[in-house]
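Notes for the one structure printed next.
With one protein chain held back, the other chains of the complex are shown just where they sit.
Per-chain residue numbering starts at 1, and chain names A and B are given in the order in which the chains are listed.
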Amino acid sequence: MPRKILCISRRDFIKLAASGAAAAGIYPFVSGMPYTALAAGEKLRMWWWGEQEAPGLEKWVKDSVAMFEKETGVSIEVTLQDTATVISEFQTASAAGNAPDIQFLWNGIYHMESVWLGYLEPLNGLIPDELLKEADATVLSIYQGKQYRLGWYAVSLMWLYNKEMFDKAGLNADEPPTTWEGLLDTCDKLKSKGFTPIVAGLKDGFWGEWYMGHALGPNLDSPAETLKLFIGELDWREPKYYEHWSKLEQLWKAGYINEDMNSIDLYPGMDYFGAGKGAMTAIVISTLGKQASMLGAEKVGLMVFPAGGKGKMNNKPIRDLQGLGISSQSQYKQIAAKFLEFLHTPERVQAIWTDSKALPTDASWDGSAIEDPLFREAWKTWVANPDTVPYISNLMPVMFWTDAMFVNSQKIIAGEYNGEQAGENAQVVATKWREQNPDLLEHYQIWAEDLKL
Amino acid sequence: MLRTKPWTPYLYLAPVSLLMLFVFGYPLIAIFDFSMRRIRGASGPFIGLENYRQIFKDEVFQQAILHNAQLLLAVPILVLVGIVLAVLLYERAAGWRVYRTILFAPFIIAIPVIGIVFSNMLSLNGAVNELLRAVGLDFLALDWLGSAQMALWSVMAIIIWHEMGFGVVLFLARLLSLNEEIQEAARIDGAGWWQRLWYVTIPQLKDVTEFYAVVSIITMLAWVFPFVYVMTRGGPGNATQVMELYIFNFAFRNSLPGIASAVAVILFLITLALMIPLFQLRARTEMEGVE
Partner (left out) sequence: MSVREMQAALKEARSTARISVPRRQVEWSLITKQLVLLLAAFSVLFPAYFMVITPLKTQEAYSLSKLGFPTQIYLGNFETALRGGRFFLWFGNSIILSVGAVALSTFVAAMGAFATSRMNFRGRNLLLSLISSLMVIPPVVMLIPLFLFLTRIKMISTYPGAILVYAGLLAPFSVYLLNNFFRTIPHEIIESALMDGASPLDILFRIMLPLSAPALMTLITVNMLWVWNDLLIALVLLPEDSMRTLMVGITVFGSRYNADVPVSMAGMLMASVPIFLIYLLGQRYFIRGLVAGAIKG
């Protein structure tokens, strides 16, 4: 078996890459880093996730790996991870000194914890600064000035509304509500026409997390506030911080949400919208295509949730994205970095869109060429727009999701909690987390400083 | 007994013993160690009993234990349903073989399948409520899995549904191995059906009942994970949170295997505490049988 050595000079590399890819429109990616040799029979290992939310990505990953191997001789073993264990698996493997070279990373705390534990390598220095900026992965991927993820595809959060129903209810179908009063009024009019104003599914809990992202954010001035709530410098029992849960109670009690909300999951709830059974719903951008094709794209309107907040983050689109990073234990960090760079060549970036209809997040990718007006608008406002906010639910550890975000919303719908009690529970959970994770607390404090926008 | 070289028996026992050390021995020691550390990844600093302090003050854990305890209520139901149905089959009710095949079937259907089917059927606008509404029982059309009051009971009913068949065939098998004369004698003496059940059949089934109760207790304490994981993930709120899910969440979602191990230790001790008296009881009755 021939040794696969990657000791080629920069020039050879360019030639190699160009020869293989020129026709396909790949420009050679260069950063001038010397290669370390890959030992005989060794492969880079990459663990990823994403096919679950953007079907088609598996093909994209496989193609990318095959192309990279063809050009560089480096083979990569890719493993699609399961949703339930994608985080713990990487941490455990890292602790055992057995981490993959390249790892898929969810935003915010999901990879920040690994950063604090020393399992992730800063990309600065490995990846050219230009690309770091172009393929940025939101402020939630930066800790003490170092970037740990390279952006991949968008998972921005938005709301949809049914233009036809708005028309029938005598509402302006081109101007969705932007204030809380406006939302209540809209719901009222829709309801009086026999439409269910909001459709959602909360049984699996995730809608509770989305809702907090949409409705608490607008009351904040910066994401740092969320962290301060968490590290105990601010208090969840302040009306400002639990008001959004009171608002959920208000929407529920007024009968503005489908009554089986607590007995169906997130996606079936969302599909009520596509099936024309409800006027508004929360989605993640990767599901836009499905809803639009179910309902008819011409009837779908995009909106920011009008939470009626009093903070600087009010009425701003939420931009979020998935990304990839490099393990601090990798023997071949430079090669791994090369692969990540390769994934950001224009041809590969374009292929994300063509293969999976997920929206690439690279600044250089021009979405204005998208034919579908709905996707073009989504891309413009929720991906390429500089005036967006990060998704604050991603700043909270999983325990806060399961024990506070999920539980609070479900209990409000079940009539067990009011907004204030939800706030109290959030305070209890945050305190519990602090006590159980004293070693992570300090990092959280530093991060809070970093995140003051 | 075979005459062997002194070390031969140990040689035969070596493979299974090694396997036991790997699957039970090492982990049972390790959880005690892990439970006193703040594990990050594979190890971490020693923190004494802090993990235990944390779980005992965690309301969610208290709920989880309470829910497991509440699920134990299913044990007498399972025993009763099992005995009654088994007796009916034993009395050769018309079509008993067909009934036996039907009643045992849920036990072999995969739990995730059961969970997914019932989740759909029990949703607010699902098949069960459609049926109830169709027969005019609208007031019974509840949010079976979506309301905090009902969810655990619904889960319990589904567990009973799944486990019921095992009890039926178990009791039936025992009944078939019994001496029929006692039953006959009771009948001739004019004992009614219930009287015979209570004074003759149930005492005769004592050993199987004990076995079945033990199996069901363990099931309710430590084997309900797949039901809860598939149907409710512990929700709504924490209404169906149980110890296994709590362990799973802390180990694989909250990245705190130390706390999860502390719960594993507690679950282990609970199992021991419940099982030791039962084994003693069993040993004693066997001794009596010998004498």
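Here, a contact is a pair of C-beta atoms (placed from the backbone, for glycine too) under 8 Å apart; a residue touches a chain by one contact, two chains touch by 3 or more.
The shown structure was predicted, so the numbers you read here are calculated from the model rather than taken from an experiment.
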Check each of B:61, B:144 or B:166 against the chain that is not shown and name the one that touches it.
B:166
Touching residues (missing chain, whole complex) on subunit A
51-52, 79-86, 89, 92-93, 95-96, 98, 204, 264-265, 267-268, 270-271, 275
Taking the full complex into account, what residues of subunit B touch the chain not shown?
1-2, 4, 6, 8-10, 12-13, 15-17, 19-20, 22-24, 26-28, 30-31, 34, 42, 81, 84-85, 88-89, 91, 93-95, 99-121, 125-127, 130-131, 134, 161, 164-166, 169-170, 173-174, 177, 187-188, 190, 193, 208, 211-212, 214, 218, 221-223, 225-226, 229-230, 243-244, 247-248, 251-252, 257, 260-261, 264-265, 267-268, 271, 275, 279
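The definition used in the following text is that only the chains that are shown with their structure count from here on.
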Subunit B-touching residues of subunit A, taken from the complex the two chains share
84-85, 87-88, 91-92, 94-96, 113, 117, 119, 202-205, 259-264, 397-399, 402-403, 406-407, 410-411, 413-414, 416, 428, 432, 435-437, 439
Residue positions on subunit B within touch of subunit A in the complex are 38, 40-43, 54, 58-60, 119, 122-126, 143-148, 232-239, 249, 251-256, 259
